[in-house]
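Every protein chain but one is kept in place in this view of the complex.
Take a look at chain A:
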């Protein structure tokens, strides 16, 4: 695990990310863990996520990626699954984009990374129907690797 000690730099995104890092290591539940963090770029995290026992995703492994900016936490991070490690779910597109309100309009600065991971987990746990979203191939084709925050989402379920 990367040990990062930043010089006091006012309240840039880095100071909160550092704080999150310690918190994540101390309090993340067992099914998620942080992939080796690149010391030179703490603004990009990859979180390994295991499917929970007794759910449709038991035994599966996913990768959730967080990209932060310098004005984090006022501005939400970009959160998406990494291509090739995307769960099959009616609200998750195969390019990794997730239709979940708290990632976009419902984002609040007091949310922690752990909390966001738990919301995504809960979304998986509650699913009873392993299908891709309607229009997935079309959307995913057009929006490969592009920022999901630029999509106008319509939320149908609450998590």
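As a convention for this text, a residue touches a chain if its C-beta (ideal position, glycine included) is under 8 Å from a C-beta of that chain, and two chains touch if they have at least 3 such contacts; residues count from 1.
What we mean here is this: contacts and distances are computed from a predicted model.
Taken from the listed names "Ragulator complex protein LAMTOR3 homolog", "Ubiquitin thioesterase", "Elongin-C" or "RNA polymerase II holoenzyme cyclin-like subunit", the protein name that UniProt assigns to the chain not shown is "Ubiquitin thioesterase". Interface with the hidden chain, as seen from chain A, comprises residues 10-12, 16, 19-20, 23, 71, 73-75, 90-93, 97, 99, 105-112, 114-115, 133-135, 138-139, 141-143, 146-147, 150-156.
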